[in-house]
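Note sheet for the following structure.
Excluded from the complex is one protein chain; the other protein chains are retained at their positions.
And now, chain A:
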Amino acid sequence: MIQTNNLTFHYKKEKHLFSFPNIDLKERENLLILGKSGIGKTTLLHLLAGLLTPISGKVVVGGVDIHSISYSELDKFRGQNIGLVFQKKHAIQSLNVVENLHARLFLSRKPISNTIIDFLLEQLDVSDCKTSTINTLSEGQSQRLSIAMAVVHNPQVILADEPTSSLDDANCKVVIELLIKQAKLTNANLIVITHDHRIKPLFSNSITL
């Protein structure tokens, strides 16, 4: 569950004030946010993840106003309740696939369970790459890993920033479908931010900035 209320933001050195439409997602609802480059898509995503602090307005995740708690509590809250998927780099370079997932769970203060990890990698069709290092993964494999990293800790909200822009049509569809499926399995809200119109048909609920 995630709600926003009259979010506004502006960067220190810029005059432009971003103001964002309200979002109100009930349990298991997904949302596609479309918009051109520079319109503030990533800014919105970072506000939702608590990586940026808004000028005004609120972000409430699972009943917690994330900008009203202390920085260290926010770090902890983010680690436990939010999963982020990025466009390119998705994991820690010096760790292999399984180690990344272990580190992810450790830092989220969640118990480390190899059965869950095995099951997840199986689902995402990357069981073969368990001990591969990150830079040996293909684009598709590495995007699947980023999904695993975003859902392994059972978050309340999954936020994806341009997850498909570097993928071909086939992989694009697979990745979004996997994201939707994993969100459903963990009862999480999925918010995808993109300028990629290929994925519009896969979402019932979308807004354009």
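Everything below uses one rule, namely that a residue touches a chain if its C-beta (ideal position, glycine included) is under 8 Å from a C-beta of that chain, and two chains touch if they have at least 3 such contacts; residues count from 1.
In this text, contacts and distances are computed from a predicted model.
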Among "Lactate utilization protein A", "ABC transporter permease", "Sigma-70 family RNA polymerase sigma factor" or "Polyketide cyclase / dehydrase and lipid transport", UniProt's protein name for the complex chain that is not shown is "ABC transporter permease"
In the whole complex, of A:R28, A:R109, A:K184 or A:K200, the residue touching the missing chain would be A:R109
Which one, A:A49, A:V97 or A:L121, makes contact with the chain that was left out? A:A49
For the chain left out of this view, which of A:L17, A:I55, A:I92 or A:L185 touches it? A:I92
Full-complex touch with the removed chain, picking from A:L84, A:V97 or A:I176, is A:L84
Residue positions on chain A contacting the omitted chain are 42, 46, 49, 51-52, 72, 75-76, 78-80, 82, 84, 86-95, 99, 102-109, 112, 149, 161-162
